[in-house]
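First the structure, in the form of structure tokens, and then the observations on it.
Missing here is one protein chain; the remaining ones are kept as they sit in the complex.
When the chains are written out, they are named A and B in that same order, and each has its own residue count from 1.
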Amino acid sequence: MEEKVKNITTEEQQEYVINMGPQHPSTHGVLRLVVSLKGETVKSVQPHIGYIHRGIEKMCESITYPQVIHLTDRMDYLSAHINNEAVCLAVEKALEVEISDRIKVIRTLMSELTRIQSHQLWWASFGMDLGGLTCFFYGLRDREKILDIFEETCGSRMIVSYNCPGGVMYDLHPDFAKKVKEFIRYFRKILPEYNQLLTGNVIFHERSKGIGNLSLEDAISFGITGPSGRASGFSCDVRKHEPYSAYDRVTFKEILYTQGDTYHRYVARIEEMWESMNIIEQLIDNIPEGPFAVKMKPVIKLPEGEYYQRVETARGELGVYVISDGNKNPYRVKFRSPNFVNLSVLNHIAKGFKIADLVAIGGSLDLVIPDIDR
Amino acid sequence: MPFDIYNFTSFTQWIDSSLHNAMSPFWTALTEMVIIGVLVLMFYAVVGLFLVYAERKVCAFMQNRLGPNRVGPFGIFQTIADLVKLLFVELIPIKNADGFLFNLAPFIVIIAGFMAIAAIPFANGLHAIDMNIGVLYVIAVSSMGVIGVLLAGWSSNNKYSLIGAMRSGAQIISYELSVGLALITIVILAGSMQLSVIVEAQRDGWFIFKGHIPAFIAFIIFLISSTAETNRGPFDLAEAESELTAGYHTEYSGIKFAFFFLAEYMNMFIVASIAATIFLGGWMPFHVGPWVGFNHIMDFIPPFVWYIGKTFFVIFLMMWFKWTFPRLRIDQLLTLEWKYLLPINLVNVLIMAFLVLMGWHF
Partner (left out) sequence: MDKIQLGDFLISLDKDLEIKEGKQFTEVSVPPEKLYSLARMLREREEVQFDFLYCLSGVDYGQDLGVVYHLRSTVYDHSVVLKTRTSDREKPQLDSVSDIWKTADFQEREVFDLLGIKFTNHPDLRRLFLDSTWGFPLRKDYADDINIVTK
């Protein structure tokens, strides 16, 4: 005991360690951050995760491929559709199934709607992290409209499970195109309101500009993808680099900034909503006719080998790495989840800033905890 | 003068003299204290409950919601239901907390609010004490609340609470200066610290109009710094729920939490009523110097209505801030005070003194 007391250096004595989470309003789930403070300044952040680790990768080894889809929903529940798409694309790539244009367009439309609703929820909660509580309600109000569209077509609102290997589960609802166009018209008017409420605010600028800077080298080295990486100038949009589904037939901009601070991570996401709306508008008017699903064998067995499929979720690059031994269950499935990788940079960029900035930085990385734990 | 139909001076004096006739001076004073205490307590509870309701409605209005609408018409009994619930909630004992200070803290916060109410003139002749140093007294007692906040944070044995309390200490002590200097600006103009004299001096026009630009600047500064002093709006760093869960009152539950909760709203009411009294004429109706007819019509509106109306206008402004702005960071908060508000305020006081010296005000 005596020795222990002696070993504590003066530097350590000055550190004030607090536990942010697992129950904390701004960790958006059960993330636990052990934060060492000196005064209000953050000395180090140690993420402790695993509070909702469900072993999805292990579970996948004992179920069939169509069943895997229903587990991927539960990883990043805000980009549920895009996660499903990744698995479906991997399976289709392995079986070399040619899917119809209609399926591709439906998947792209759904993915972009998913991206918008995810960014809306992110915007809502980011505003709340910074103390602007009104943002939360604005964001969720508009997100409801997308969820209603999902509900009509997919039968559920958030955990849609709409994809299946070889296509989608059901055909589009007859009102789908009308509702989506209505939403785009509405949201084009509403999105500037978001800017009026938060983006243009002086306090918001003070709170976010120059906070949590991430350089391009670090972004690549840490593997930060998605809008967080693109705010640092890391051109990592899978939709551009390795187009899947119908992304090769639409034109859109990859939002790139070089500053890499909280403010630009924020602006990158806002701009992405505009781009997503552009993509939807290009596709919504001419959804090709055709079957909504390719007929697959009742038991899907992937040929022996390894398959890797990358997709761009709302938070970054999701990789699905499937090793098959020819059975109906995968031998090993690895999900390269964007949030898990993005979390690892938190200590690096939050060091030296205030505890209030840590909340802002965490919010700007847009972490979804089930995706970290898997 | 129709103005005097609403004069409460004779009424209060009648109570005082009849009590004097009935009993000795000592017992008179004691009885009056009890009467005033009970009245203030009731007022405190009613205003506190109403403000909680008002905040929820205003916030709902800002956020595209309906707000409370189930308990009673328009949900007006919602806060009463909440209070009843809070009364029955278990008081969770905190391990290793400093029990005495932990229990003392909410009372200090509440008492600071009580003491400030005593000096506020609600209507002509309707105030508990009319001190000749009213302004000084109000500043002095309203800043006592910070002791309660610091004690609450310290004794909770919680790291978040301690950070919240330290932030609150730094914040309130800094912004106390701006509040004081903004009030001093008007004290210079009025030539008195007595609140009743200040209100009386605004008979022919409120100070915010009479005092040219300096009074207006002082009003803005007072609004900002009093919002900060009550730990509200963009300055709610002491509770900052997204950073410190609930700041200094994280560990409080049940009625002790309700005390902090009510105290927050009462503090808001107090600073709003000080703003109304000093800058917007208190209970004084809206008068424009030479327009006799207009002034007459205005006089028929009871002064208490004027006072409440102005106070709630200021409260609405403060709620508006809270529900639209993101929160500042602690260093930005202190920068704002020490680098901007304080120098502006000092210059402002000088300008006001110069104006008064030259007699350039209305």
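Heads up, the rule we're going with is that a residue touches a chain if its C-beta (ideal position, glycine included) is under 8 Å from a C-beta of that chain, and two chains touch if they have at least 3 such contacts.
Everything numeric in this text was worked out from a predicted model, so none of it was measured.
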Answer for the absent chain's shown contacts is A
Hidden partner chain, touching residue among A:235, A:258 or A:286: A:235
Looking at A:157, A:334 or A:351, which residue reaches the missing chain? A:334
Of A:317, A:357 or A:371, which one is in contact with the hidden chain? A:317
I need the residue numbers on chain A that touch the omitted chain, in ascending order. 49-50, 53, 55, 57-58, 62, 218, 220-223, 225, 234-236, 241, 305-308, 310, 317, 319, 321, 323, 332, 334, 336, 340-341, 343-344, 348, 373
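What we mean here is this: only the chains that are shown with their structure count from here on.
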Distance between the CA centroids of chain A and chain B (whole Å) is 45
Would you tell me which residues of chain A are touching chain B in their complex? 16, 18, 24-26, 40, 127-134, 136-138, 141, 197-198, 201, 203-204, 206-207, 354-357, 359
Where on chain B is chain A touching in the complex? 59, 62-65, 159-160, 163, 167, 234, 236-237, 240-243, 245, 323-332
